[in-house]
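Mind having a look at this structure? Questions to follow.
The full complex has more chains than appear here; those shown keep their coordinates.
Chain IDs A and B follow the sequence of writing; residue 1 opens each chain.
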Amino acid sequence: MKVLIINPNSDPEMTAAILRTARKFSRGRFEVDAKSTPGAQGFIETYEDQALSAPGMIKLLKENEKKYDAFIVACHSDPHLDVLKEITTKPVVGIGEASMKLATMLGHRFSVLTDNPHSIPNKEVQARTYHLEGLLASVRAPEKTSGGGEMEMYGKAAKTAVEKDGAEVLVLGCAGLTGMDKKLCGKLDVPILDGVVCALFLAVGFAEAGISTSKVRRYDPKG
Amino acid sequence: MKVLIINPNSDPEMTAAILRTARKFSRGRFEVDAKSTPGAQGFIETYEDQALSAPGMIKLLKENEKKYDAFIVACHSDPHLDVLKEITTKPVVGIGEASMKLATMLGHRFSVLTDNPHSIPNKEVQARTYHLEGLLASVRAPEKTSGGGEMEMYGKAAKTAVEKDGAEVLVLGCAGLTGMDKKLCGKLDVPILDGVVCALFLAVGFAEAGISTSKVRRYDPKG
């Protein structure tokens, strides 16, 4: 069982961090690799950034399709997830879709922690795309004015989500936050989902079960 | 890694069939057992049947909580799933919730195949409980008048779901149908989800990742 994680941006450090999380989770039970997307921006924040990742992501998938059993899109906005689901018969899982859908199985409502206020409407749109708007408690970004180091600011945002917005589960809303679940966890009594981990056990599960994207209509590559 | 599947009814044959599916999927990667619920009805169809399973299911979970890493409720209506999520700190997955939520990751809309028309409103209610009503194409039961053997009748219902209702993914809506995915699959070009398999890789995934039900508010057993 081999999984390829596609990092939609071109930052090798983020790719390495994602791979560390993935291998720490796999512990040799399955193989996992990660690749940065050639030609993509170093960080994906805007709609334009997302659009520019498409050619490289398509290329990566097509070149590696035979070598892997399942694929993961490791940017929490799930850019071009529909394209990748369409062009391969193997399972493709986005870390945004995986983490937000699994969050709904663990508590009443979930909040997404994201890196800046620009992403708040985008996360709300994404939650609605997955029919999760009624289960989303809030999207929270660290407030620069709340003081303290980065981890403290995220901790405060997380606490507000749980105590004020009614979240019972938290989702890390950016691949760049991978690993932060362990750091925040000690201070909060709620599950914190890292999309990389969620996507991994879903992708492997689908592949082991022999199920993948339906090719009837929506994801039929022949149109 | 050890998983216990709780069959909410008391039928040992259905429990055995569920276990066969589970072990065929696990192939030794993790241990899995299945138990029938003492004091439950032989088959769960009505609300009263469901209510009568509660004491036995609670007893089963409490007696086995230390011996297993995760638990599965193997009746597609997910009876008492909220109770079990509440009383243990270990992951609990229902085959209904698992199969319907995963179905949404594989195609535009899904249909549920169920054993009789009585279950149609119940499946609709259940889909709404999970905020999936906008992704449910239909619930279809075999029509006795459509002729042929059982498998043929289910095949016809499935075909109608795909061609007329717009389903791109099918979900087996009863634990008693476990294994039917393999039989129907040859004739239909869509993924068919067996909840037992779906719940297994979710339950194992949650346990491996060290995440479980939030104990803040809704599932706090202290009330």
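Observations on the structure shown:
Rule of thumb we're sticking to: a residue touches a chain if its C-beta (ideal position, glycine included) is under 8 Å from a C-beta of that chain, and two chains touch if they have at least 3 such contacts.
Everything numeric in this text was worked out from a predicted model, so none of it was measured.
Sequence-identical chains make up the whole complex; the displayed set comprises 2, and the total in this structure is 6 copies.
The rule we apply is simple: only the chains that are shown with their structure count from here on.
Rounded to whole angstrom, the centroid-to-centroid distance between subunit A and subunit B, based on C-alpha atoms, equals 26 Å.
Taken in their complex, subunit B has these residues touching subunit A: 25, 29, 93, 97-98, 101-102, 104-108, 130-132, 134-135, 162, 166, 168-169, 189-193, 197-198, 201-202, 204-206, 208-209, 211-219.
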